[in-house]
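One protein chain omitted, others in place.
Chain naming follows the written order as A, B, C, D and E, and within any one chain the residues start at number 1.
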Amino acid sequence: MRPDNRALDQVRSVKMTRDYTAYAEGSVLVEFGNTKVLCNATVEENVPRWLKGQGKGWVTAEYGMLPRSTHSRMRREAASGKQGGRTMEIQRLIARSLRAVVDLEAMGEIMVTVDCDVIQADGGTRTASISGASVAMADAFEKLVAAGKLKANPMKGHVAAVSVGMVEGEARCDLEYVEDSAADTDMNVVMTEEGKMIEVQGTAEGEPFSHEELLELLALANKGIRDIVEIQKETLSQ
Amino acid sequence: MRPDNRALDQVRSVKMTRDYTAYAEGSVLVEFGNTKVLCNATVEENVPRWLKGQGKGWVTAEYGMLPRSTHSRMRREAASGKQGGRTMEIQRLIARSLRAVVDLEAMGEIMVTVDCDVIQADGGTRTASISGASVAMADAFEKLVAAGKLKANPMKGHVAAVSVGMVEGEARCDLEYVEDSAADTDMNVVMTEEGKMIEVQGTAEGEPFSHEELLELLALANKGIRDIVEIQKETLSQ
Amino acid sequence: MRPDNRALDQVRSVKMTRDYTAYAEGSVLVEFGNTKVLCNATVEENVPRWLKGQGKGWVTAEYGMLPRSTHSRMRREAASGKQGGRTMEIQRLIARSLRAVVDLEAMGEIMVTVDCDVIQADGGTRTASISGASVAMADAFEKLVAAGKLKANPMKGHVAAVSVGMVEGEARCDLEYVEDSAADTDMNVVMTEEGKMIEVQGTAEGEPFSHEELLELLALANKGIRDIVEIQKETLSQ
Amino acid sequence: MRPDNRALDQVRSVKMTRDYTAYAEGSVLVEFGNTKVLCNATVEENVPRWLKGQGKGWVTAEYGMLPRSTHSRMRREAASGKQGGRTMEIQRLIARSLRAVVDLEAMGEIMVTVDCDVIQADGGTRTASISGASVAMADAFEKLVAAGKLKANPMKGHVAAVSVGMVEGEARCDLEYVEDSAADTDMNVVMTEEGKMIEVQGTAEGEPFSHEELLELLALANKGIRDIVEIQKETLSQ
Amino acid sequence: MRPDNRALDQVRSVKMTRDYTAYAEGSVLVEFGNTKVLCNATVEENVPRWLKGQGKGWVTAEYGMLPRSTHSRMRREAASGKQGGRTMEIQRLIARSLRAVVDLEAMGEIMVTVDCDVIQADGGTRTASISGASVAMADAFEKLVAAGKLKANPMKGHVAAVSVGMVEGEARCDLEYVEDSAADTDMNVVMTEEGKMIEVQGTAEGEPFSHEELLELLALANKGIRDIVEIQKETLSQ
Partner (left out) sequence: MRPDNRALDQVRSVKMTRDYTAYAEGSVLVEFGNTKVLCNATVEENVPRWLKGQGKGWVTAEYGMLPRSTHSRMRREAASGKQGGRTMEIQRLIARSLRAVVDLEAMGEIMVTVDCDVIQADGGTRTASISGASVAMADAFEKLVAAGKLKANPMKGHVAAVSVGMVEGEARCDLEYVEDSAADTDMNVVMTEEGKMIEVQGTAEGEPFSHEELLELLALANKGIRDIVEIQKETLSQ
């Protein structure tokens, strides 16, 4: 049995709260069970230097964990003077995932930065970040449209992500922390709302995994992501 | 008139939510109007190296702002590779304020770290941090007492803080951002629940201030802090 | 046609030169076409602090590029004062891949560090690094066995890796730089010599990819890795 | 009795040596008893980027301690790779204090940087720095006037500072190191020559302090600062 | 006897391989016995900011050691976050030596950066770097001439370097590692092809050295450098 009696293919209770903070152009608190991430999208009217003058926009992301978002306190990255390898990996993944659903040409020379800050971590913070950031970014673009700065929202659709894994011989969807720690294989999948893949990152933490296990995990991810996309759409329709 | 029709000696609406996150030994979301700070107290059973073997405890604090807690996005300190001077000043102030109300001898060799992370900033983040951290620390100590690790709570009482300032010729209590920006003098006052002073930091941003103005500001601070202490007590009694 | 008339499922000419440098316990120059990486395995008889006293070993890796291994000069990471996100991602991947084929318990309290330094980069440096590092590590372990410090080589088998991708609508194996730059999807696959997967990292650089494309890429990777494992075995048999 | 038989309201022997070094536009060695700080004012004809084009000037300060200015050697901040929190607090305080007595509009686009480097530390280094820096800055402005680059000295008057504190139940003025270490309350006060306050920073190191104690300390500070201003004026008149 | 039966005034077997890597404008692998350094010269058509607009060029150098170029593994400088003092000393020496034989005025606003990366270290890495870098730089300039970007090669001649030292009472030329470790005096000499000196750096590691010993060492260096210059010329004539 899973810790909370979830079915193997079931995502945790997902909740997205828009306008969670007051100043960001898009601000979403996303909760996947006990995992809580605040996704704030900022719009700035200038692009990185290497992109200037090309008439294109850019989307980037930063990721951080509050020191006590975890069971035992982690050292604050600002105090240690650098962002660790895991942080950098994750923020690069979030940024690539978001850019995959945006028409950068249609943005004009605008930059959107989505900050994903983990308030509480119970597994799946990177996939929750992507799923919440998509909604925060959508809100930010809508504000630009409403203000007449963009003719149309340059997003081609939603992007969502989920972690899946082999735990005690079972393929499970949306691992929470205790499952993630016990997983032989852990895979993060990022998809568009049409179910096409943007990123697949599978890692054998224990035993290597077979082709069949990979297929099983992908099928679970596909279902989970479809469920999350429904919640994204519902959230934005309110 | 003040932005929200407050009386000159009136603190903003203050709200303290305990157990805001799940893992910290004490976790309080403190809100002073639109200023929101998450104060998480962590207990660790070892003290800094320079204090080892003396049978005493230690209390420290760290402070950070989420990049989009402010009107325009600030650079993430973890990304810039160091904490700025303002951050260091504030976290040193919070830590000194907390230690002033704790009997370090009575703690034994235990360390409490309180992380104050600003979710949304509308003035007074350092004073809100101190006021919330006092409650988070109290909760952490109570857990140690309940677990039999401490005989009694080593806090001598509450500590609370408020900012006061001269704005447009008026002494005002608990400045919000627009008032703070316009203030000629800005003063942060930290007091014990008995009204004794722990820190007084007054700065003339514009015109230097007179002795009379200082006295006026101190009186306002005294009243404001008494009001905040009431809320701290009420919060802990729930 | 591919740049060098290779078949779609064909890896580049692969060459592994053992004992390339004189001091490392294992030293392999691995060449995949014009990509050249020097993999040096170092044995040290102490493990990281967090692992001390558990009787287990550890395998780690570091990755770097010489500033002029690329078409235009890159800034030296030692001079810029930090390793970039890409470097950290890659060295974490190499290390995980190597650990997946080592019985850490059987190593005893020994640490192996494999330095992968790119002399010349023409695509696929991370997969070449993994493939070469496996051989360098094998040599290092053999020396420990020969010296009587280990009873048997603790490797469970070889690990190899290859990049595959969708380029101009075709699935291709072992992308070189010009193909990689033009790829819609780029996937790095790490497998054991039995063809089980250790890591799968697929990224849509342009268009998202379908399930069918993923399967096609995995099949290509499987074949490519089998070819590389043959070369690893042959290299070690000399 | 105080260590050197001083009266409670008496500042230490204060000495200011102008033109202590040869290149700085203003150079003052300030001595408060055994505390010795070299204050060098530099004039540069460009302002920080964020101030460009506004026709205003800027005054800033940096503070440092020679490693062996103290009883036991401190680590050199340049070697440790960052300035500590105390250093940053102090240099921000010095800079704010100096700006408070300068008409920045009248300066034109000129920047003055005052470096305060502690040669020997016996308490009160930050207040000695402010008191000496005011004279060094005055000299620098006078040179600009003499060179015809400014019509008049843009200083509105002198600024001086002193530390006061509660030691063994007594309010004392201008604490030296042994007093400072034993103080229950330590307060730094910065005033204009007219006796208006620019900064008040009081900290309870031991027992919290009462309103009456605060008043007593402010009165002492006021007297001490008047004495220091006399010495500043005398120094500049030579 | 010297470790490899060399005569006291004999340099090790020196080998220079041009075009060792494919992308650099000049690429030379230089070997002095077991010391192997890869020297890659990069041409960039812009100069450092402080030199802009003066119509002159610049030559600079960077130096690094692969972590396992040495008997025991050294920490990677990119990982430790800074270049050590020895690295900085050496790269400044290489750069000065190269600039001494280039007519910077004749270069135009072009910058040449020579990266010297040590693949294997057996003493004399800095002198091998200089000797190899001179050839790599010559190749880079020849390419600029061939491309019509320079009228003539702005080098005034070759520069070469060798280490000499007092070992067991004998003056020896081109020390390898075991000799270097045992040397009482170690001297690096950099000369032009005409035998004029660019740098002389002699250090007493053990006993101070006399004037006569200095003269003996200089004579050895002179002979060694002439031999190396022959090899440089021969290499470039191929």
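Everything that follows uses one rule, which is that contacts are C-beta pairs under 8 Å (C-beta built on N, C-alpha and C of every residue); 3 or more make two chains touch, one makes a residue touch a chain.
No experiment lies behind these values; they were computed from the predicted model shown.
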item: Among D:K52, D:R73, D:K151 or D:K233, the residue in touch with the chain that has been omitted; value: D:R73
item: In subunit D, positions touching the absent partner; value: 21-24, 27, 34, 36, 38, 40, 42, 44, 62, 64, 66-73, 76-79, 81-83, 87, 113, 115, 117, 119-120
item: Absent chain, residues of subunit E that touch it; value: 82, 84-86, 88-89, 91-92, 96, 100, 187, 191-192, 194, 196-204, 207-211, 214, 218, 222
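Quick note on the criterion: only the chains that are shown with their structure count from here on.
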item: Selected pair, out of A-C, A-B or B-D, that shares over half of its residue contact pairs with C-E; value: A-B
item: Length of the line joining the C-alpha centres of subunit A and subunit C, rounded to whole Å; value: 28
item: Rounded Å distance between subunit D and subunit E, as computed from the means of their C-alpha atoms; value: 51
item: Shared interface positions of subunit D, touching two or more other chains; value: 82
